[in-house]
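Mind looking over this structure? Questions follow.
Complex shown without one protein chain; remaining protein chains in place.
As written, the chains take the letters A, B and C, and residue 1 is the first residue of each chain.
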């Protein structure tokens, strides 16, 4: 177990009422957590919920695809909580459609949210991690980033780019004490927006956010003699 | 968390003073464990150690590459402990050499220990798992089973076969409630035989067996809404 | 063999004195070729060379990372030669460095040249290909797009994105008669800029552009009952 565990600060980028919230709740049990998302409203709600449970989660509204907002967000976090030991990059944007359907704007928008934002946040947080020779960066991936389907002409390349970034970082930063991992979430997560979109989907075909969060927690606490770089999670019913 | 957790029986096939022992020790903290290996001697030592610590680990000597010995071993386990809920297949045999160096006998011997034994043990234990609609099977893989190097002409194909088996089983048995996973151990494990062979290797380049066992433990307890099929473990210093 | 072979028009995007030129020369033996690159000068030289040999290659200067220039370029090609049956996307930009070294601008620049430009060109040419139910799109990939090394923090994600795009397109467009393939060039190509940068590299460690072009030619003429989607090329001496 990492010796810095007791005092680590966690940042979750991409917090909404689904996986992001579950990750924040899971890590808040032991650490102060910075909650990052574009809109302030849900962050406030979740922050208050954590507070009510005796945990600490500060809301940090920022568009993580903008370099200056990323800088400002992490400046705030460092000032209020301290240096980020564990970054969970859970942001993304999925516009589905074949190349016949998606536009150049869709292609770029997905890349900005899935890959460019990941680069910006990671580049910012590794400065302190390198100084402390310790840190964890977990990226929420998707099957489209491992195998891009016909309707993933925009989302697939964006998630592929994220995985490429994770690999490069893992190879560079691992020997320097920073654990980088990519988690392929292979299936639909049981969260409000999925329920709204696929009303009839059976519960046993969905990944439970709390279950996913357990694996993130495990990864974030692996001994450095046995780190995972790439892993995957899917419901037991999933075809793959 | 699996409802059968409290009463599960665990079998570790391939128990020696290294990863096998660490896995047995980790799971014995909560469950009765059957220890399977070819030679009785180390099993007795480890069984006694577990007993001294208040845990239960029964020694079951068997050559798991022989169908009749596999049958007999699991008959014994079922009689003495009950049906096997969690099988960890950690057996193997690594003869290194290029195709110019290894013989047909080497090629077959590696396959028997790495893949055929896995098939025999898995085929035997899934009978009860299917009846209980619950179970976990974890396979110890190796990098040679993902990317076969020039000196893995015998070992590589054997570990590849194991991974193919794990994939086929995961796809067939997952929807039936049995969690199958393959763990690629990408690096050298800190165990006596490795120390003996590579005396000068730095400790930080080795996987600690106890650290590996933590991830097996995590995998064995994943919620079925978020199962891992393939994952990997390596020291933070490892080139990959 | 494709029935449209005799009359096909080929476009090579990313033409410089190396692989781009070799591809143009190879296909020009049988088809009119449009040569696309940012700077006019080399295009004119190559166009003249082709003409001197009795072949047809028209220079089309365009920055293929700009939507409007891509439109204009293919409008020109259609007007002067006809609809593009075979697109070879060979453009790219490689800024090497770890995440500690590369900037957000580098990250974006590599993505624009490797992935965004590919999307723009492909999206443009498939319109006519779909109408003719025939076409070939070949993408020049790199090992960094399959396995991103520590110094590929910008280039790796860009080439990963390209591969994701190729996969999505292949799955969508294949059944509609358009053959999409991704060729991983795993090694250094014997071209002027590589020679200049790595002066001392032995010739047998380099991929010959003409040899690569033979495989592109083969792929571009596969029967549609047996298409390749992903393949790779490397020198016989390459470690992989």
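Following the convention adopted for this analysis, a contact is a pair of C-beta atoms (placed from the backbone, for glycine too) under 8 Å apart; a residue touches a chain by one contact, two chains touch by 3 or more.
Given the structure is predicted, the values throughout are model-derived calculations rather than measurements.
Trainee: Check the whole complex and report which displayed chains the hidden chain contacts.
Mentor: B, C
Trainee: Out of B:27, B:111, B:216 or B:236, which touches the unshown chain?
Mentor: In the full complex, the listed residue that touches the missing chain is B:111.
Trainee: In the full complex, which of B:113, B:161, B:183 or B:220 touches the chain missing from this view?
Mentor: Residue touching the absent chain, from the options given: B:161.
Trainee: Since one chain isn't shown, list which residues of chain C touch it in the complete complex.
Mentor: Per the touch rule, chain C residues meeting the hidden chain are 171, 174-175, 177, 179, 190, 204, 206-208, 210-212, 214-215, 218, 222-240.
Trainee: What residue numbers in chain B mark contact with the hidden partner chain?
Mentor: Listed in rising order, the touching residues are 67, 98-100, 104, 107-108, 111, 115-116, 119-120, 122-123, 126, 130, 144-145, 147-153, 156-165, 167-169, 171-173.
Basically, only the chains that are shown with their structure count from here on.
Trainee: Central chain, going by Cα centroids?
Mentor: Per-chain C-alpha centroids ranked by distance to the global centroid put A first.
Trainee: Considering chain B as a copy of chain C, what rotation angle in degrees (nearest 5) results from a C-alpha superposition of the former onto the latter?
Mentor: Answer in degrees: 180, to the nearest 5.
Trainee: Centroid from C-alpha atoms only, then distance chain A to chain C, rounded to Å. What do you get?
Mentor: 33
Trainee: How far is the middle of chain B from the middle of chain C, if each middle is the mean of its Cα atoms, in Å?
Mentor: About 45 Å, centre to centre.
Trainee: Give the residues of chain A touching no fewer than two other chains, as numbers and ranges.
Mentor: Where chain A meets two or more other chains at a single residue, that happens at 171.
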